[in-house]
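Just one protein chain is left out here, and the rest sit where they should.
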Amino acid sequence: MSSYTYPKFGAGLWHFANYIDRYAVDGYGPALSTLEQIKLAGEVEDLSYVDVPYPFTPGVSVSDVKQALQEAGLQAIGVTPEIYLRKFSRGAFTHPDATVRAEALALMNEAADVVRELGANYVKVWPGQDGWDYPFQVDHKNLWKLAVDGMRELAGANPDVKFAIEYKPREPRVKMTWDSAAKSLLGIEEIGLDNVGILLDFGHALFAGESPAGSAQLIIDRGRLFGMDVNDNLRGWDDDLVVGTVHMTEIFEFFYVLKCNNWDGVWQLDQFPFREDHVEAANLSIRFLKHIYRALDKLDMPALQAAQLEQNPLKAQRIIQNALLTSIEE
Amino acid sequence: MSSYTYPKFGAGLWHFANYIDRYAVDGYGPALSTLEQIKLAGEVEDLSYVDVPYPFTPGVSVSDVKQALQEAGLQAIGVTPEIYLRKFSRGAFTHPDATVRAEALALMNEAADVVRELGANYVKVWPGQDGWDYPFQVDHKNLWKLAVDGMRELAGANPDVKFAIEYKPREPRVKMTWDSAAKSLLGIEEIGLDNVGILLDFGHALFAGESPAGSAQLIIDRGRLFGMDVNDNLRGWDDDLVVGTVHMTEIFEFFYVLKCNNWDGVWQLDQFPFREDHVEAANLSIRFLKHIYRALDKLDMPALQAAQLEQNPLKAQRIIQNALLTSIEE
Amino acid sequence: MSSYTYPKFGAGLWHFANYIDRYAVDGYGPALSTLEQIKLAGEVEDLSYVDVPYPFTPGVSVSDVKQALQEAGLQAIGVTPEIYLRKFSRGAFTHPDATVRAEALALMNEAADVVRELGANYVKVWPGQDGWDYPFQVDHKNLWKLAVDGMRELAGANPDVKFAIEYKPREPRVKMTWDSAAKSLLGIEEIGLDNVGILLDFGHALFAGESPAGSAQLIIDRGRLFGMDVNDNLRGWDDDLVVGTVHMTEIFEFFYVLKCNNWDGVWQLDQFPFREDHVEAANLSIRFLKHIYRALDKLDMPALQAAQLEQNPLKAQRIIQNALLTSIEE
Partner (left out) sequence: MSSYTYPKFGAGLWHFANYIDRYAVDGYGPALSTLEQIKLAGEVEDLSYVDVPYPFTPGVSVSDVKQALQEAGLQAIGVTPEIYLRKFSRGAFTHPDATVRAEALALMNEAADVVRELGANYVKVWPGQDGWDYPFQVDHKNLWKLAVDGMRELAGANPDVKFAIEYKPREPRVKMTWDSAAKSLLGIEEIGLDNVGILLDFGHALFAGESPAGSAQLIIDRGRLFGMDVNDNLRGWDDDLVVGTVHMTEIFEFFYVLKCNNWDGVWQLDQFPFREDHVEAANLSIRFLKHIYRALDKLDMPALQAAQLEQNPLKAQRIIQNALLTSIEE
């Protein structure tokens, strides 16, 4: 039996939903309510936290959610306002119509209340519809101003709540405004408030052509890493596959950087198991993440740091393969 | 007033639907029935053909569709069986369960009947759920065999009907089995039947890293170009944007190759105007395509052929810019 | 005859060199000296400026270059120190060895002197070897610190000279440190000096997944657009093709944004005509750019601004197609 004390694991509650897309318009399975999703999440071994989309299924109250979480042995880490539904499909913060922008802000203010009521850590802000689809569609100066001013207004109105922006290069918009770690940090600096940070999604960073480990370091160095998600993809899209199924080395490097910086938050899953069993997908993920945790423990960190000081990739890879593939020296 | 006799223009009927995706789960607009979509299509200037998804909206019969098409001044060019809905979300031809594969074939046989009843040209086969999502998920030999054998069975059972495979690299599957022009031609050759060909989508070819013009030539040389679609994208995804909004030169080259080969089919749109007016999107597209048609007329084809014989891109580009940008020599 | 007063056109002097790569190790043509390249540049119609790599061919002095430029009717807009040759192949600012970093700085200080002697506008800093090739190769915190501190030291030592960083996602390094507009602006802010800015390369922005127009706006809004280059590519690599041969619409949008901001610098070419006539490649480019300039003049800017305020891409595209393809309304 393992003697390790693992980090806490979490997941976006949507990990336990059924999905729909522009082709399977009848969905990959029957729609599940907020409460049904929480129940499924509770079936995962070793899951402690969920990030809860808001609004809940019609008829479900905050206290229903509270009770369901308690029964499932879960806590809310964050609340994600759905600022990407039909009403906001042409933008939330950046919608051309001021009335719709106000409605988006109202929804996010409600989400801040839910964070308070659930004792969660942050409102996750994922403005997936903010951006553009065509060359010449937008005045780029104006678009950026709307994005930054809106975030400032929101965070300024809720100084007791943290707001974690989750950037992604694109989807559903052909190009998202908050598209990379660096652009998000630029925007956050323009906002000028302490309660705005970043939720770093490993797969989004890969998709953006970043080193996820390098982006983690950059964000940490500015004190803005409010949360993180993991998953996997083939680099060309936000596939939200099960973590560790494609990029073992880069996820290892990602957690290595977090460890070096003593980042001790929740290890969260942001996966969309369209065609798979949702609970088993989470179990497989956590099993892999525990392997990563143990491999970090085995890693010869002083030797790795020395190799990195030389920028010697052969030495560095030999060291990390020893920890990740423990039988390699057989 | 123009004295040109333009080609016939067509569109996938879904151009006039409202869409849904994994984020805007309440849709980008209210659901529209098959008949409502036909009516909208009828409002486009200069549209003659539509490709009709099957099954129709519940309650709508083939004769209802026939009548609606007639009233809208349209004809059916093809019928597209929806082998990508929930039932087939783990595959149609390649579903691991033989029962589901049989259901997919049954649906496609029905679609062949609809082609006969509507007097259309082909069944369009778009197996978007056939493929894989993860490394190690499938036995590649078996997957390809299921794909090829299924197409052969379908086409063999309907020798009087044409079947046009529309390849695409991916989506909704992370990787589609019929993913490129060359692989489709390989499969078609293995099938060994004359009534299986290709519906070449300009944007899919771009997304696949192909020269759409080169793929058209390759498919024509094997006698398999049964139809084509146009649209646009940023190369990294099947964005289904309005044609001509990004890649003017490559769409011009595409139609140039069709003209050189005397290909005289319908110029079809496969666009998803998620956030735009559907009729206006089609009108803008056809306006652009007419410009392309006129530019082909102005093109100094002997000079271009001479430049291509030398493989001289500077000469070739000068010639085609003269035709596409008629005021460039101002 | 045209009555337009066109902007000044320029080119990197390497446009007139012959190239070499890892396959054609004997080069795509015979090596040409700095003076031979200047002479060729002088043969281009309407070229006024060149960006000159430093060191020059052995034996060539600054006064030789000065005289050659004068004879060719050219001026130096910038000087580009070659901090990517063998000595710096493991990094210039970020080389693991402090001695090599000092040599890189010494070379760049010399380049600053050449800027002063030639009366050029800036030292262009393109640290193409600064970055990493493998996961786990570098300590990202340290790498970024080296990059930023080195730039600060260089610019601080030459307060009378401008330094223009040219970012690019990668090549020759698998991943470059200065990889995007946003990351460059972050670094520049950390540097904290007025004489550090950006040379925005249209193709690099495309390759980075940016909207080149959007990046131009972002950089201008922070007062850091010190220069720009144009060319073209297929988005997946820095192909350095002749401008206008692929992305007509996006280059038009790029210059539209420059015009809106009254940016009145030199329109420069950064192209690598590996297999083409270098002078003819430049002539074709400038012919196209003049068309863009005239199209901007024809553009209905108030109507476009109104369409952008609505974020309506169909209206915007109709307006810009009218200007770019003047015969579209035939």
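To keep things simple, chains are lettered A, B and C as they appear, and every chain counts its residues starting from 1.
Following the convention adopted for this analysis, a contact is a pair of C-beta atoms (placed from the backbone, for glycine too) under 8 Å apart; a residue touches a chain by one contact, two chains touch by 3 or more.
What you see is a predicted model, and the numbers here were worked out from it, not measured in a lab.
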item: Left-out chain, listing which of the shown chains it touches; value: A, B, C
item: Hidden partner chain, touching residue among A:105, A:248, A:266 or A:304; value: A:248
item: Option touching the unshown chain, where B:53, B:169 or B:197 are the choices; value: B:169
item: Per the touch definition above, residue among B:45, B:71, B:139 or B:297 touching the missing chain; value: B:139
item: Subunit B residues that touch the omitted chain in the full complex; value: 90-91, 96, 132-144, 169, 175, 179-180, 182-183, 185-186, 189, 208-209, 211, 213-214, 217-218, 221, 249-250, 252-253, 256-257, 304-305, 308-313, 316-317, 320
item: Footprint left on subunit A by the chain that the document does not show; value: 2, 209, 234-236, 242, 244-250, 276-277, 280-281, 284, 287-288, 291, 294, 312-314, 317-318, 321, 324-328, 330
item: Contact footprint on subunit C, counting only the chain that is left out; value: 19-29, 84-86, 89-90, 128-129, 133-135, 170-172, 174-175, 234, 236-237, 239, 241-242, 245-246, 272, 274-275
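What we mean here is this: only the chains that are shown with their structure count from here on.
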item: Top-ranked pair of chains - ranking by C-beta pairs in contact; value: A-C
item: Geometric centre distance via CA averages, subunit C-subunit B, whole Å; value: 39
item: Multi-partner residues of subunit B (each touching 2 or more other chains); value: 234, 236, 242, 245-246
